[in-house]
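Our next item is subunit A:
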Amino acid sequence: MFENHFLSLITFFPLVAVVILLFFPSKQEKGIKIFGIVFSLIHFLISLKLLLNFDYSVYKLQFVEKTKWIATNFLNSSYFIGIDGISLFIVLLTTFLMPIIFLSTYSGITKKVKSFYIHMFLLEVGILGSLVSLDLFLFYVFWEVMLIPMYFIIGVWGGERRIYAAIKFFIYTMAGSLLMLLGIIYIYKLTGTFDLIKVYSYKFTLKEQLYLFAAFAIAFAIKVPVFPFHTWLPDAHTEAPTAGSVILAGVLLKLGTYGFLRFAMPLFPDAMIKFAPYIIVLAIIGIIYGALVAMVQKDIKKLVAYSSVSHLGYVMLGLFALTVYGMQGGILQMINHGISTGALFLLVGIVYERKHTRLISEYGGIAKVMPVYAVFFMIVTLSSIGLPLTNGFVGEFSILLGTFKSSWQHAWVYTAFAASGVILGAVYMLWMYQRVFFNTEPSEENKKLEDLKPREIAYLIPLVIMIFWIGIYPNFFFKRMQKSVDYYLNMFKAKQVGMVIDSEGGKK
Partner candidate 1 sequence: MNISINYFMLMPFLILTGGVIILSFMGVLKDKVKNYAGVMASLFLFADLYYFVKLLSQVTYRSLDYMNGMVYYNAFNIYISILVLVCGIASFVLAEGFFNSEEFKHPEFYAIVLASITGLLVMINTNNLINLFIGLELTSIPLYATVAYLRYKEASVEGALKYFILGSIASGFFLFGIAVVYGATGSVVFKDIMVVKKGDELFKLGLLFLMVGIGFKASAAPFHMWTPDAYEGAPTPVTAFMSIAPKAVAIVILVKVLYIAFPDMFALWEKGLFVIAILTVLIGNFGALVQNSVKRMLAYSSIAHAGYLLMAIVAFSIEGISSILFYLAGYLLINIGAFGSLSLLKIGDNDYVEYNHLRGIGYKYPLFGILLSIFMFSLAGIPATIGFVGKFYVFKSLIVKEQYVLALVGILGSLVSVYYYLKVVVFMYMKENPEEREFNFSFLTLALLVLCAVGVIYFGIFPQGINKFAILAAKVLI
Partner candidate 2 sequence: MVAMVDYAILSAVLFTIGIVGILIRRNIITILMCIELILNSVNLLFVAFSRFMGNVDGQIFVFFIFAVAAAEAAVGLALVVAYFKLRETIEVDEIKLLKG
């Protein structure tokens, strides 16, 4: 039976864990932790089948399941899921990160272990669900459901200002989502269906598109987050426990960009064209601004959080370049960011666990006491600043190339500004690295810091492997995304036929 419902199996598999965990005695913390690791690992291994069976020679939605869900006079929504080259890797990224996160929480979470694991698994369901949904209503349900466990993870297991951060995160995101909800309803009003594929083929008028795009774009822009909707992010990241930050940076933010790609852009291509210059400018502001602000942070985690703003700016830029290169790079950069920034948060978590501070000024010279840690941190830093042969470079290069070759007016200006982020990225990351690892002999207190444990190395190594794999052989990923990217780009073009856009500027 799982042959036909394989994607459902993947999506809801964590629920099995939730159920099992409910019957676990909460005192058995070790057992819960090990169970979490093993279960998520199994989940990851099963999900690899998606990769193996994925047919990338043509564009088609795969592992599709469609059954009626809600069918009444006024609401018709089906349980319609499937993946293509765009969602494939984000799904895999999610399942890939989970065991790593669980390994890291083995020591990071000390209180209320059981409910933590339950929330993590629930969160995973939410994430996977929104990634595979091809029905707007279904998507929205998953999209919102995701908030609750994340809210708890930040609010219960977070740092000092966790409540502020959790509520800010929740309400901020919710504000956007509610607008999107109105948008979804409006779409339903116009088309009479939530089925994404059917809605794709509907031609909205320009005015409708403008409103709808705005509604969707705000929701996704908050999630991404695009400047100036980003201020929830540093708070959420700083306060969240390591695992929360990793999943937040690793996957949750991607849902924003994914949403743009899957929903906002193809559904409303003309509006997208109209808005795109503004979004591109915002993305570029985000790149530079995020980097500038990251530069002056005193807290490592906050620095990484702001660097996310910068990196996600690249993703947005890539997507809105509307070129093969940019889009490929944008999608790849989503994965890259998940890996690199996820790894950075894990690394920050490692020292935080030892020293209980994230202030850069408290460290210095610790490369001497934690050499292995320093090496991992260096590799991840390099990936984050986009050094060739690491994943970051491939993504950033493709995005910048895509932007440069895009047909937007002043594309080269965009590229030039965006590329300046490459410099700033190096500035803030290396400066931070220097202040943490170099600069002085380690202080007496820091001399006691313990280097990485085997467990920590164990979960960092897969990330490092990914960093180099994508850096050295990105074609593996590009090949599988190619058809999907082509499909979407063609769709943008096809849907614009007949619309008067030439005179309005934008597309040449």
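The rule we apply is simple: a residue touches a chain if its C-beta (ideal position, glycine included) is under 8 Å from a C-beta of that chain, and two chains touch if they have at least 3 such contacts; residues count from 1.
Inclusion criterion for the candidates: all candidates are chains of the complex that A comes from, given by their letters.
This structure is a prediction, so every number in the text was calculated from the model and none was measured.
Q: Out of the numbered options 1 or 2, which touches subunit A in the complex?
A: Here, the candidate touching subunit A is 1.
Q: Any idea which subunit A residues touch candidate 1 in the complex?
A: Within the complex, subunit A touches candidate 1 at residues 69-75, 112, 140-145, 147-148, 151-152, 155-156, 162-163, 166-167, 170-171, 174-175, 178-179, 181-182, 185-186, 188-189.
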